[in-house]
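With one protein chain withheld, the remaining protein chains of the complex are depicted in position.
Entry: chain A
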Amino acid sequence: MKNVLLFLIQIFLLWAIYQFSSFIVGNLDFPIPASVLGMILLYILLSSGIIQIRYIEKSASFLIRHLALFFVPFAVGLMNYAGLIKTTGMQLLLMIAGSTIIGLLITAGLTQSLSRREKERTHHEQSHSHSH
């Protein structure tokens, strides 16, 4: 019972941070999603030691594990687009698939090759300084 209560308090804390962020974003002329601002806020609270990681860890890992569930109702909204899917569904899918694949491989490929190169460089520098 005590554990359940603690768990709910943790979720409430995360919810409160989110509500606060929504309020800030609503009064701000900057394109940032409230949830992302909330993430930054929680990160600051964690690094400054105001919130200890053990206070929220249980509920955080629970919510993250089931992140996909919270998107299902939005995805079900695609049922309202049956007409569009029938007429131009194939072209739209081609556009979404093509662009997602291009963006994904460029982003991840570029990041991986750049970070490998950087690692090799620092490795070289280190082995260089060792030989001196």
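Note that a residue touches a chain if its C-beta (ideal position, glycine included) is under 8 Å from a C-beta of that chain, and two chains touch if they have at least 3 such contacts; residues count from 1.
Here, contacts and distances are computed from a predicted model.
For the chain that is left out, the UniProt protein name among "Acyl-CoA dehydrogenase", "Peptide/nickel transport system ATP-binding protein", "Branched-chain amino acid ABC transporter permease" or "Putative murein hydrolase (TIGR00659 family)" is "Putative murein hydrolase (TIGR00659 family)".
From the set A:Asn3, A:Asn27 or A:Ser47, the residue in touch with the chain omitted from the display is A:Ser47, counting the whole complex. Touching the omitted chain from chain A are residues 11, 14-15, 17-19, 21-22, 31-36, 38-43, 46-47, 53, 56-57, 59-61, 63-81, 84, 88, 91-112, 114-116, 118.
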